[in-house]
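Note that one protein chain is taken out, while the other chains of the complex remain in position.
All chains are identified by letter, namely A, B and C, in their written order; residue positions are counted from 1 within each chain.
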Amino acid sequence: MAVTLAQAINAALADAMEADDRVLMFGEDVGRLGGVFRVTDGLQARFGEQRCFDTPLAESGIVGTAIGLAMYGWRPIAEMQFDGFTYPAFEQIVSHLAKMPNRSRGTVKLPVTIRIPYGGGIGAVEHHSESPEAYWAHTAGLKVMTPGTPEDGYSMMRAAIADDDPVIFMEPKRRYWMKSEAELPVETEPPRQAVVRREGTDATLVCYGPMVRTALEAAEAADDEGWSLEVLDLRSLAPLDTAALIDSVERTGRVIVIHEAAMTLGLGAEVAARIQERAFYHLESPVLRVTGFDTPYPPAKLEEYWLPDVDRILDAVERSLRY
Amino acid sequence: MAVTLAQAINAALADAMEADDRVLMFGEDVGRLGGVFRVTDGLQARFGEQRCFDTPLAESGIVGTAIGLAMYGWRPIAEMQFDGFTYPAFEQIVSHLAKMPNRSRGTVKLPVTIRIPYGGGIGAVEHHSESPEAYWAHTAGLKVMTPGTPEDGYSMMRAAIADDDPVIFMEPKRRYWMKSEAELPVETEPPRQAVVRREGTDATLVCYGPMVRTALEAAEAADDEGWSLEVLDLRSLAPLDTAALIDSVERTGRVIVIHEAAMTLGLGAEVAARIQERAFYHLESPVLRVTGFDTPYPPAKLEEYWLPDVDRILDAVERSLRY
Amino acid sequence: MSEDVPEAIELLPPSEPVHLLDPDGTYHEDPDHPLDLDDGQLRELYRLMVVTRKVDREAINLQRQGQLGVYASCMGQEAAQVGSAYALTAADWIFPSYRELGAALVREVDAVGLLQLYRGTWLSDHDPYVHNFGLMSIPIGTQALHATGFAMGARFEDNPLVTMVYFGDGGTSEGDPHEAMTFAGVFKAPVIFFVQNNQYAISVPLKRQTAAPTLAHKAVGYGLPGYRCDGNDVLATYAVTRKAVERARSGEGPAFIEALTYRMEAHTTSDDPTRYRSKEELEEAAKTDPIARMRNYLTQRDLYDDTFENEVDEQAKDTATTVRAGIYDAPHGDPMELFEHVYRDPSGYFEEQRERLRAELAGGEG
Partner (left out) sequence: MSEDVPEAIELLPPSEPVHLLDPDGTYHEDPDHPLDLDDGQLRELYRLMVVTRKVDREAINLQRQGQLGVYASCMGQEAAQVGSAYALTAADWIFPSYRELGAALVREVDAVGLLQLYRGTWLSDHDPYVHNFGLMSIPIGTQALHATGFAMGARFEDNPLVTMVYFGDGGTSEGDPHEAMTFAGVFKAPVIFFVQNNQYAISVPLKRQTAAPTLAHKAVGYGLPGYRCDGNDVLATYAVTRKAVERARSGEGPAFIEALTYRMEAHTTSDDPTRYRSKEELEEAAKTDPIARMRNYLTQRDLYDDTFENEVDEQAKDTATTVRAGIYDAPHGDPMELFEHVYRDPSGYFEEQRERLRAELAGGEG
């Protein structure tokens, strides 16, 4: 049966709530409305107003009360309505959610999942297309996951909720409507493993979330040029699956990292840094980055010029191969 | 005359306020008390309660009103009392301060300077020793500067205040009491240039802020081992002086990046990514990183085990040379 | 700066919102809010509301036709916006949220420019300094601090301007308006916090937003007077705002106004309000329509006749047509603008990214 990413995540939430009545889901408009992307559709009707509820319009409040609820013994899933609106919650995420298990010397556990629809490509107004994953991945104490397929949407969400550490779950919103012939429930690889989505020998495209599909399209297109590209889906951005990166580089010798976030200090920086550190002699050309520009996210009509696309990826592949 | 970094910054603030009566200085405890580090000492007495004033305890409020004041035509300098307390202001910094000049199509200019004492090494309690510079450097639209000497403290602060773009001015608090025989006023190199603090031929230590002195000490110590180390002080973290990095690598072939912030996605990641991208064939060994660990900042009695020090740097140099 | 703490009782809202016009147009005198508007001005208020509604409708249509990516309608809130903005002078500043088409039209901000944000052409297309009308602000409540800082800045040099910031009932829950009111109170900043309580934050009704008796009761916690008005009554809104503005201008400090209104349309064109509110509720709300009410009043005052009606309709239609044409004709943004106004003196690395895009565009790729 064809299932979209949004449906898969919705099913994961429902199944987790069914399996464990300590799981709560809350945020802005997640109740009656079912979320602005309908990812929480039906949860309130099914589990009641206390298991799935709307909050006042205050993101720090949402994350901060999630921490308190988790301290009490609930397993909160909190939705940030959009990427750009996680910023009011930054202090609670960085100073408390990330640190409290450590600063409490293990006495406090925070099995909190923060859901964040992120990234561009849907023609939204400003502040609705941000890719803040590097902020979280730089913050020790947080796990950061992002699915690139409906199957992973289901399976990784279940894993995130089951994880006793705090997890930032980044949902590639432009892929909410992407379909798969998936049978739910499905269990894919453990989230911290990067997965080779396509094997190849000439170069590796490292990608995640919204760019998995773009990378696969680029790899297809590259076939015509006679280039065999491997596509590595990171899935977990923190921790990074360093071993999988090294493995792939040992096979292909060339890497292009792709993400929507700005280039400077985006995930590509860390991927490049680790690869040159660990696979120095395997690299036949520099790790290249195909990313958003170092500018604010542009207006909708210009986002196609900003976002990484197949052409830019192929261009980088060519530069890498010719190096 | 011996002048400390704190005194140099204080003098720069005073001279800027003297030179331009649109310059305002405000934050928590910056008035009567003169700041918890006395960096604003005497400014209120000299310039009056309106030019240097205390605000309510609210960092988003401080940055948000700074934006409004700048829109009106003032040149605000806002102090965040400590690194860890910039997080409540994250949304105002990232969604507005960084973006407004661009989103207003140049009609709004925001000559705002945000002063942030940062970093560890002073035996402080938690949340007082954070190194959040990567968050800002990843954010398009912000300039990020950090002085490593009293002379730069003066000169770069004047430049930051004079800059019509928003500047995050990171002050290495453990170096506030570091002295130089400086004559103030002093004008050093333009802030966006990285500066070679010590020439060397075997490897380059890339550093900034609090680690400049540590790197210089390591370079001294390395002499005994017969290693000639270059010390490159970045000074501007956004933009990065890529050319200076490449230059240095072309001379030495080996690079160790040093910072207090956690390793993953710290500035070292970007430095490594750019160097391997631009100086691939000049690199004789991987760019190595000597940084804080990927853990929350530890309690005071353990910070010495967390912070990069001379031994760790020399260890990395040795690994780099032996590679 | 807050030497003399005001009596709490003076700061609390009255038990009933200020209300001057009944839905049928009957006018009630209120000695605290005498009417200082001449016939021309009364008609002007009506005209502005009608034009607002027409342009608003046009924007919804433009969105349906794919000309706008999304649009947040102000239908039903015309009196709240027009009445309040009309109480300002041209020197005063407005800091809008994303729903203040009516306030913008009072300030003669070009609607075509304003709508470019929703069209996705540019992130903004008006110079705030021309009409003293700030950029639309999407992150909820954040602009309250800009308005406060701006007002502090004016006060610092005895500039008598006042700033007014608009936000919604939902916005009152965010930390930023709280901090803004705290600063405003302490610095006696001449800023008016104007809350359009349209009963919803997307799907979340007011009672899920706060347990306060009324939103205006928040004001006392900052030493601000909390006013309430019937936000569908343009005269009441005007009168209450006027008083607050003059108070602020005379140095007595900031104020908070809650205007009771109702969002007649979806939250934005992307929203489906049938999921969370009933047809009955909507029908009930329609009975308090601000435009009909003012028309009834003008009719009773013999200020409304066919000539005036035609004139207003013509103007509304003309403006809507201009907006429509303007949007259809507006150029797409120039991709090279991505790199503009990010830094005044861009670095080499940044310039390389710019050049890469330029080369792509030249290659006919993008």
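Quick note on the criterion: a residue touches a chain if its C-beta (ideal position, glycine included) is under 8 Å from a C-beta of that chain, and two chains touch if they have at least 3 such contacts.
Nothing here was measured: the structure is a model prediction, and the numbers come from that model.
Under the touch definition stated at the start, the shown chains contacted by the missing one in the entire complex are A, B, C.
The chain omitted from view is touched by exactly one of A:67, A:195, A:234 or A:275, namely A:67. Across A:127, A:143, A:213 or A:312, the single residue that touches the chain missing here is A:143. For the options B:164, B:247, B:277 or B:294, the residue in contact with the chain missing from this view is B:294. Residue-wise, the contact with the chain that is not shown comes from C:223, picked out of C:96, C:223, C:273 or C:290. Only one of the listed residues, A:3, A:25, A:39 or A:58, touches the absent chain: A:58.
Counting the whole complex, the residues of subunit A in touch with the unshown chain are 24, 50, 55-56, 58, 60-61, 63-74, 76, 88, 91-92, 95-96, 99-108, 140-141, 143, 163-165, 192, 239-243, 274.
Contacts to the hidden chain, counted on subunit B, fall at residues 28-29, 31-34, 36, 54-58, 60-61, 84-85, 87-88, 123-128, 263-264, 293-296, 298-302, 304-306, 311-312.
Panel shows subunit C; residues 1-3, 5-8, 11-12, 173-176, 178-179, 182, 185-186, 188, 207-214, 217-224, 253 of it touch the chain omitted from the view.
In the analysis below, only the chains that are shown with their structure count from here on.
Farthest from subunit B in terms of Cα centroid separation is C.
Computed from the mean C-alpha positions, the centre of subunit A lies at a distance of 30 Å from the centre of subunit B. Separating the CA-averaged centres of subunit A and subunit C is a span of 36 Å.
Counting only residues that touch two or more partner chains, subunit A has 60, 84, 87-88, 126-127, 264, 293-296. Contact with two or more other chains is made by residues 122-123, 139, 175-176, 337, 342, 349-350 of subunit C.
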